[in-house]
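For this view, one protein chain was removed and the others were kept in their places.
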Amino acid sequence: MKKPKLPGVIGGLGITFKTMLKPAVTVQYPHEREDPPTRARGVIALKEENCTVCMLCGRSCPDWCIYIEGHKEKRPPRREGGRDRTVSVLDRFDIDYALCMYCGICVEVCPFDALFWSPDYEYSESNIAKLLHDKRKLGEWMEGVPEPEPLEIGAEVKK
Amino acid sequence: MSTTNPPLPGFDVDPRAFRHLADAQVGVELDTGDMILNLGPQHPATHGTLRLVVRLDGERVIAADPVIGYMHRGYEKLAEFRTYPQITTLINRIDWLSSFANEVPFIDAAEQLMDVKAPPRAQYIRTILTELSRIATFVLFLGEMGLQVGALTPAFYGFRDREHILNLIEAATGGRFHPNFNRIGGLKDDLPWGWINETRTAMKTIFDACDVFEDLVAGNEIFEARTRSIGIIPPELGAAYGVSGSNLRASGVDWDLRRDAKPYLVYPELDFKVWTHPDGDSFARYWVRLQETRESARMVLQMLDQMPAGPIMAKVPRIIKVPEGEAWVETENPLGQMGYYVISKGATGPFRVKIRSASFSNVSILPWLLRGVFVPDVITILASLYFILGDIDR
Partner (left out) sequence: MMGSLSLALEIGWGTTLAIKTIFILMIVPLTALILGYVFLLKMMSHMQSRLGPMDPGGFHGWFQLVGDGIKFIQKEDIIPGEADRRVFAIAPAIVVISTFLVFLVIPAGPDIVVKDLNVGVFYALAVSSLSVIGVLMAGWASANKFSLLGALRAAAQLIAYELPLLLAVVGVVIQCGTMSLQGIVAFQSTGSIFGWSGIGFPLILTQFIGFTLFLIASQAELTQTPFDMPVAESELVAGYMVEYTGFRFLFFFIGEFGTAFAFSAIAATLYLGGWALPASWGISLGVMRFLGPLVLFAKIMAVSFLMFWVRFTYPRLREDQLQALAWKFLIPIALVNILLTGVFKVAF
């Protein structure tokens, strides 16, 4: 056992002492909240009027956690003298958050911009079956969807 | 295990002789010469569900056998039935600490097969995020190796300083641990406003954090007494076992895939030093990772200065069908050398993906390395090799 050189062990003491004097970095969660960044993948929100039941999101989910059911309805034509339109109506759009990996493929793949990310994360349940959220709840989460933020310098401006 | 068994009828050779040490019953007889200790799947020292069955003679280890597979999630099988974007999501979770670095070689392989090159800005951002995940992994290592050796505080500093990096990754990609940001042909999104300045500030914090770790842990005589000359990996043996990354560089082998192998991402355009240490013991592994953290921070600052403007996604069709072919890409991940061998038969998903993970080979040296060491040193060696169970078991 070699004779210890003083500086090493003493230096370590100095660091912990200095850290003790600085304020703590933790956020006292129930009383204070830290806001996640705009792009944070908290929960998926559904804008029902944009959805055309194309099922692309359900097919591209790696876990197949999106359950979609819809039916076709006939609507009166937009202009007089035209044919009846067929419209897809969404019956059921459930996302099982117990399976969801929060990967975002569904949001990205939707051609009609019906799915959005919202940074909300406080939706835990006491029962795993309650994590299957229907389109009503998904629609409520639309309120939390933030505006897309501006991009960094040098980014290509998309039209 | 050391009792003699009567031969079984009908067998020439007793099949029980080939039983793996891992099947040994861990008994509590008070009179055995050798004791079998089960560092079981649940253990604070093994970074996950690694089971290490060691046979002890008092304090010294006679034989050690790692038993892996408790965390096998079947990635290669899952990949057979999923498309490329879906697999990108899954492979984030192989080495969950440096998750961005797992995506890069896979996407690189797919892009090679499609003969598509991501635009320069996307390559720069990919490299920056890879280096950021390297810094995040290593800062955690610097802290938690102190914890395994007994000091409580460095672990907290490791987590605290890693938060800066995770916040950066979350601001850019939306996920702290699982970015899922790479796409074939580029990236999903560009960076948000102000990200470059935040990254510069964070790198300054990382330099300060490295100084703290150097003073608090690496400079501590007790830490040196616990780690010097412990677990020396001879360079040729390490290379023969497939040990890679910082573990091999700490034995003096000057081999870094970012500089030496087929060029990938923007590493050819960067000016960086590859750190080695001649000793090969646990202290060397700690020291090498400390220096590499600083080097990665310097590389990130270089890249922020050099980053070009432009698009981040090349022209790829909507539904991506990768043409037939095979591609092998290996990269320098934080844990070591990681490679993907992708066989495509022209569908939207690969036919077969073979994943060569770094920790699997790093852990294979444990039976050789742990002979004759003391029991507390087993913990030090496991901590210094720095494997992640998801990486071993995939």
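For clarity, chains are labelled A and B in written order, and residue numbers in each chain start from 1.
What we mean here is this: contacts are C-beta pairs under 8 Å (C-beta built on N, C-alpha and C of every residue); 3 or more make two chains touch, one makes a residue touch a chain.
Not measured: the values here are computed from a predicted model.
Touching the missing chain, out of B:68, B:136 or B:378, is residue B:378. Within the complete assembly, B:216 is the residue of B:142, B:216 or B:392 that touches the hidden chain.
Across the entire complex, the residue among A:9, A:54, A:90 or A:132 in touch with the chain not shown is A:9.
Interface residues of subunit B with the unshown chain, by the touch rule above, are 28, 30, 35, 37, 39, 44-45, 59, 146, 148-153, 156-157, 160, 216-217, 220, 222-223, 225-226, 374-379.
With the whole complex as reference, residues 1, 3, 9, 12-13, 15-17, 19-22, 24-26, 28 of subunit A touch the missing chain.
One rule holds in what follows: only the chains that are shown with their structure count from here on.
Centre-to-centre separation between subunit A and subunit B, using Cα means, comes to 28 Å.
Interface of subunit A with subunit B (complex): residues 1-2, 4-5, 7-9, 11-12, 14-16, 19, 25, 36-41, 60-62, 101-105, 108-109, 117, 149-156. Interface residues of subunit B, counted against subunit A in their complex, comprise 82-83, 85-87, 89-90, 121, 153, 157, 160, 163, 167, 170-175, 178, 180, 188-196, 212, 215-217, 219-222, 224-225, 307-312.
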